[in-house]
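After the structure tokens below, expect a handful of questions from me.
For this view, one protein chain was removed and the others were kept in their places.
When the chains are written out, they are named A, B and C in that same order, and each has its own residue count from 1.
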Amino acid sequence: MAKVLMKGNEAIGRAAMESGCKYFFGYPITPQNELPEYMSKELPKIGGVFLQAESEVAAINMVYGAAGSGARVMTSSSSPGIALKQEGISYIAGAELPAVIVNIMRGGPGLGGIQPSQADYFMSTRGGANGDYRTPVYAPATIQEAVDMVMEAFDVADYYRTPVMVVADGMIGQMMEPVEFKAPKRRELKEKTWATTGTNGERKPNIINSLFLQPQQLEDHCIRLDAKYKEIEKNEVQYEMYKTEDAEFVFVAYGTTARITKNTVDALREEGIKAGLIRPKTLWPFPFKAFNEIPNAKNIMSVEMSMGQMIEDVKLAVEGRIPVHFYGRTGGMIPTPDAIAEKAKEVLGGAR
Amino acid sequence: MAKVLMKGNEAIGRAAMESGCKYFFGYPITPQNELPEYMSKELPKIGGVFLQAESEVAAINMVYGAAGSGARVMTSSSSPGIALKQEGISYIAGAELPAVIVNIMRGGPGLGGIQPSQADYFMSTRGGANGDYRTPVYAPATIQEAVDMVMEAFDVADYYRTPVMVVADGMIGQMMEPVEFKAPKRRELKEKTWATTGTNGERKPNIINSLFLQPQQLEDHCIRLDAKYKEIEKNEVQYEMYKTEDAEFVFVAYGTTARITKNTVDALREEGIKAGLIRPKTLWPFPFKAFNEIPNAKNIMSVEMSMGQMIEDVKLAVEGRIPVHFYGRTGGMIPTPDAIAEKAKEVLGGAR
Amino acid sequence: MAKVLMKGNEAIGRAAMESGCKYFFGYPITPQNELPEYMSKELPKIGGVFLQAESEVAAINMVYGAAGSGARVMTSSSSPGIALKQEGISYIAGAELPAVIVNIMRGGPGLGGIQPSQADYFMSTRGGANGDYRTPVYAPATIQEAVDMVMEAFDVADYYRTPVMVVADGMIGQMMEPVEFKAPKRRELKEKTWATTGTNGERKPNIINSLFLQPQQLEDHCIRLDAKYKEIEKNEVQYEMYKTEDAEFVFVAYGTTARITKNTVDALREEGIKAGLIRPKTLWPFPFKAFNEIPNAKNIMSVEMSMGQMIEDVKLAVEGRIPVHFYGRTGGMIPTPDAIAEKAKEVLGGAR
Partner (left out) sequence: MAKVLMKGNEAIGRAAMESGCKYFFGYPITPQNELPEYMSKELPKIGGVFLQAESEVAAINMVYGAAGSGARVMTSSSSPGIALKQEGISYIAGAELPAVIVNIMRGGPGLGGIQPSQADYFMSTRGGANGDYRTPVYAPATIQEAVDMVMEAFDVADYYRTPVMVVADGMIGQMMEPVEFKAPKRRELKEKTWATTGTNGERKPNIINSLFLQPQQLEDHCIRLDAKYKEIEKNEVQYEMYKTEDAEFVFVAYGTTARITKNTVDALREEGIKAGLIRPKTLWPFPFKAFNEIPNAKNIMSVEMSMGQMIEDVKLAVEGRIPVHFYGRTGGMIPTPDAIAEKAKEVLGGAR
């Protein structure tokens, strides 16, 4: 397929459909409305279903139902809408069902604003709801990457039987870039023999469930889930190293912020400062091992569109060996390459 | 007031009323039903309101409304119910309103089970919903402490204008112990001039809001919130050090798990192993500084009724200086002192 | 108590409180918002509860709950909001609970408009929901009457253990008139021994219920209800006869329309036409017997702010003995005395 120029929100929808997603349940919220709008137009053409539900809670529970029947299904929303979906996501994780949830993040807390943000890092990576579970979280920095990640997300969801998040910000949702839809490297996906597809009287009914009243059963279930999460941590972490081989000042940033920070890295290098960037492409599993590949790092700085959330993972990675700094803008304010560079130099001024 | 023998869930309700809480909105879920049941009987007697709402979402939004009018208000639920309330909590945090939310934790994810659990640590301490916010989290280990903490929670909520969580587990909710209701050390609480109490035409209307459409306004708001959270981190952290002065093997545990682990500490000491316990009484702010008071520690072990959540804060505290181990049961399984000791000795066997 | 000048919506609220109503559950809709607004301000002052629910459905079910506990409780809404409450009203009728429901009618169907209307006659008098039940329906024509009827409605609700409707239109809700609050003639009201007020372990729990799975039980229940409705038909019908003794042209009209039609009657009489008016004050039970008191009637005309609904009851009353005509405006259009007179003369022109 040749490259086509698409808006991020629409490209995400198209990517889902290319992955065989025929079902979308959602509720409107800025700045992601182009995505459900696109699905509402396109899904009926392929015999799929788009449904605007009564509420975010209804929508995620429809996702739960469709996923239980073995269908590829997606929902999307923006920050407070995703907050409302947290209980449902926990149910889907507990029932071990595949589903893809897209969060086009806006500022918070509460209603917050409608401009780009990365302030849902905690909610996304620490399981915003109850219980011992995690969800893989993809964080694209370009529209092409959003497309690729959505397509991979469906495979990962099916392979591990888990809900998968794709978190972007309004920048990526609203921006237009040329994209190509190419199938992801194919995983060996098993038939969904667990799905509730009707027995035809030929087998025992399958049961979709997240309730385990016997503590020992529930603990066994959690241990099984945990083993799965460890497997994901081993196999599915993704990150990009940008000019880090010799880097002394290493930024960590994802999504739109990473795109901006690359400019900072280039600019600093022109001034003779050996800067580099670790860009997590998966937020969970977080690329802890990337921090073993920066032998010359003397300073690390987490750059975020939030008041400092990913920095916790950075600190967990660094374990006190190198000073960890922070630069963030929030509430829809977007950091500039210069301001980031400025902050880095301020640190270096102090550190040198 | 003399000591009275009370069930945990009811003592929590009584403590709220002693603090001047006249409003309770909730939705039933095991294992916390004795708390709303108690409130439904007692609140009307003092001219208060108990209301069973249509849903958890409705309940937390009623809390939002009552808090906005300046009233002392509480809700309670258990894990998946609290998950449903996350969006509302984020609104309350964003609108800077005082409210107390009690979570009698059960196993998860999803519906999980109804037995005691501590698997909502992430949801409680990382703000389960969207945006840059935190909520103070109290974790009582006895019913007396539950009472004291609920009473303090109302003051802290008012003082900082923030929702406050009290997280316990079914053990504490169901158990009976003698308790005393004594007023907490009095903070200087300001009049709630911000509350929407009707203007009588004498002032401009107060507005309760979490929406800030201008990014710069929202960022300013988040920075103001962040300053408040830093203040809370400085002033409100609470923890107990149990035999830690000379401890070489330091456990970290809270709530019921801490109670059990104290027995482990005592047993190990009888065997000549210098054990101790750091018990966080506030989960956020986490007692990072407690880890500066264990000069002899050679091993640290996070003991949890979950698959390992608080251990992240422990690692953030320790910064790689000491090995951090983990022992957990989950899904309603309760660790025994012996099993914890066993695990510790296994570590020591390996470490010595 | 002396007369005070009040807006209709507020006077209705005050009347409820004077009747001992301490609980109000509702959801906002034009043109009745002054009523809940008034209750929200006044009820807390007397230790009562005003609650804005999540939805009309939630509100009526809260009324169901409060009524079950024996409290005097009211809700109000306008036409489509009342439609949403129909199922709940049927439950309250089936469970034989007292409650007062105010409908400040607006034009329909659907969202319709926000101007005065009487197009909910069928929904009000034929039980808009499922099953064999009726609700007494009061239709005030002045604010004083609205006050008196609300006060009586609480007594009637308690006496017969039934939901009672008070239907007015936006005219009456918005208009101001001087009113007096005087207790209605006192009925012998029994203690509510059926209410779920807590047993204190001293009696068997009371059960509030509308479910009867055994058909014979349900039929017995319906027969009991029917006997009650017959009792109400016998005792509670109310109407006003205006210049009907010698009337040859008899109008039938209620509420605001009746007020207007009185002017028509007077005007026609000045022109030598012997006009009169039957004004139903209760729509159910309908004043069938009033039609026995118009010996000279040669024509009857139902005047409504709807496309013709009450006319069915008029025809049932008249049983073909006298021609029944119709004049109506709808959608918020208010008939003028002249237009009604015109229509009457048109009929007479044809009939003479």
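The rule is short, and it goes like this: contacts are C-beta pairs under 8 Å (C-beta built on N, C-alpha and C of every residue); 3 or more make two chains touch, one makes a residue touch a chain.
Just so it is clear, the structure is predicted and the values come from calculations on it, not from any experiment.
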Shown chains that the omitted chain touches within the full complex: A, C
Among C:110, C:272, C:295 or C:349, the residue in touch with the chain that has been omitted: C:110
Residue of C:6, C:35, C:83 or C:258 touching the missing chain in the full complex: C:83
Identified contact with the non-displayed chain, of C:18, C:132, C:236 or C:293: C:132
Absent-chain interface as seen on chain C, which is shown: 57, 79-80, 82-84, 86-87, 90-95, 105, 107-115, 117, 119-120, 122-123, 126-133, 209-223, 225-226, 306-307, 309, 312, 315-316, 319-321, 329-333
Interface residues of chain A (partner: the chain not displayed): 41, 47, 49, 51-55, 57-58, 61-62, 65, 198
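Operating definition for what follows: only the chains that are shown with their structure count from here on.
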Angle (degrees, nearest 5) of the CA superposition of chain B onto chain C: 180
For chain A paired with chain C, centre-to-centre distance based on mean C-alpha positions, whole Å: 56
Whole-Å gap between the CA centroids of chain B and chain C: 51
Length of the line joining the C-alpha centres of chain A and chain B, rounded to whole Å: 28
Multi-partner residues of chain A (at least 2 other chains): none
